[in-house]
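Data first, discussion second: the structure below is written as C-alpha cells.
Here the complex is missing a single protein chain, while all its other protein chains stay put.
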Amino acid sequence: MSGEVIVFTIISAMVLFGALGVVSTKNVGHATLYLLITLGSVAGIFILLLAEFLALVQILIYGGAITIVLLFALMLTRVDEFSSIKDAVQRPVAIVVSVLLLGVIITPFLQETLGGQSLTESNLRTLGHELFTKWLIPFEVASLVLLVALIGAIVVGRDD
Amino acid sequence: MTEDLALKYSAVILVTFIGILAIGMMLVANFLLAPKKKTLEKALPFECGIPASPFSWSQIHMRYYIFAILFLIFDVEAVFLLPWILVFMEPITMSPWVFYEMVFFIAILLFGIVYSWKKGMLKWK
Partner (left out) sequence: MKVIVQLTLVSSAIVAAFIALLFSGQNDIFLKALGASTLFGFLSVVVLAMIWYERKLLARIQMRIGPMRVGPFGILQTIADAIKLVTKEDLIPSETDKTLYWLAPIVVFVPSFVVWTVIPFTPSLVIQEMELGLLFVLACSTLSIVGLIMAGWSSANKYSVLGALRSTAQLISYEIPIIVTALTIAMLADSLNLIEIVKAQSSVAYVLFQPLGLALFFIAALAELGRTPFDIYHAESELVGGPFVEYSGAHWSIFYLAEYFNTFLFATLVSLLFLGGWLGPWLPGIIWLFIKIFIVISIIFWIRGTYPRLRIDQLMEVGWKGLVPLSFANFVLTAVFIYYSWSLWILGFIGIASILLIMFTYKKRKISQPPEIILISSSEVRRV
C-alpha cells in the first residue's frame, strides 16, 4: 500500500464517521461538530485529488457558511414544543430511499473500471479559462440562481 | 506534482497538530494546578443575582437566518470572483465579453442588495 492509499483510507473513515454521527445523534450541537468533521475531511479528499481550489472553497463555503445557515435554520424551529413528533414512522421509507440512492451512486463505479488515469494538478488559472470561455452562459445563470435564492429568503422571512 | 500538494497540506496538518498539542498542555497544566472544589453555587449558570430559570431550547429570530442566507450568497459570489481576477487580463481570455460578464454578474447581485434594502430586510428590527 502506498502512502496515498493509507491517507485516503484514514480520511474516508473520518468522512463516514462524521456522516454517521450527524444522522445518529439527536443533539443539534453535536451534529454540527460531526458535520464539520465530515466536510473538513472531504476537503482532505479534494487535496488528494489535487484540487486545491475546491478544497479551500469546501472549507470556506461548507465549513463556514453552510454550517452556519444550517444551525440557524435548526434554531428557528420549536423543538421543545413539539417534542412528541418523532421520525420513527419515516424510518422504513428512509432506509428504502437511501439504499436506492446508494445503488444509483454505485452503478457507474461497477460499470467502468477506474484507475490508470493520471491526475494533473488543477490550476486556478486553467479553471478560470475553462469557466469564462466554455461555460460563460451557465456561469451567468448561476448569478440568477443566487438572486432567486436571495429573493426567496426575503419572501420567506417577510413580516406580513 | 502529487507529492508537492500533499506535502504542502501535510504542513497544515502538522501545524494543527502542534496547535492542539500546545493548548492541550495548557489544559493539562490547568487540570493539575487548579483547585477542584465543586459546590452547588459554582455549578449554577451565571445570572445577575436572581436564580436562573431553567434553560431550554431558545427559538431565534428570523433576522439571523436572513443575514445568514445573504452571507452565503455573497460568499458564493466571492468564490466566482476568484478565478476571474486571475484570468480577465490574460491574452487567452481577454475579451470584452469576459470582462463585462463579471460586471453584469456583480450588478445582478447588487440588485439583490438593493431589493432587500427596499424591502426593509437589511434593517435590524
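Labels for the chains are A and B, by order of writing; each one numbers its residues from 1.
Convention: a contact is a pair of C-beta atoms (placed from the backbone, for glycine too) under 8 Å apart; a residue touches a chain by one contact, two chains touch by 3 or more.
It should be emphasised that the depicted structure is a prediction, and the values quoted were computed from it without experimental measurement.
A.B. asks: In the complete complex, the non-displayed chain touches which residues of chain B?
C.D. replies: On the side of chain B, residues 7-8, 10-20, 22-23, 26-27, 29-31, 33-37, 42-46, 48, 52, 54-55, 58, 60, 63-64, 67-68, 70-71, 74-75, 78, 81-82, 85-86, 88-89, 99, 102-103, 106, 110, 113, 117, 122-125 touch the unshown chain.
A.B. asks: For chain A, which residues lie in contact with the unshown chain of the complex?
C.D. replies: 3, 6-7, 10-11, 13-14, 17, 21, 27, 29-30, 32-33, 36-37, 52-53, 56-57, 59-60, 63-65, 67-68, 71-72, 81, 124
Keep in mind that, in the parts below, only the chains that are shown with their structure count from here on.
A.B. asks: Compute the distance, rounded to whole Å, between the mean C-alpha positions of chain A and chain B.
C.D. replies: 16
A.B. asks: Which of the residues in chain B come into contact with chain A in the complex?
C.D. replies: 1-2, 4-6, 9, 56-60, 62-66, 68-73, 75-77, 79-80, 82-84, 86-88, 90, 92-93, 97-98, 101, 104-105, 108-109, 111-112, 115-116, 119, 121
A.B. asks: So in the complex, which bits of chain A are touching chain B?
C.D. replies: 4, 7, 44, 47-48, 50, 52-53, 55, 57, 60-61, 64-66, 68-69, 72-73, 75-80, 119-121, 124-125, 127-129, 131-133, 136, 139-140, 142-144, 146-147, 149-151, 153-154, 157-158
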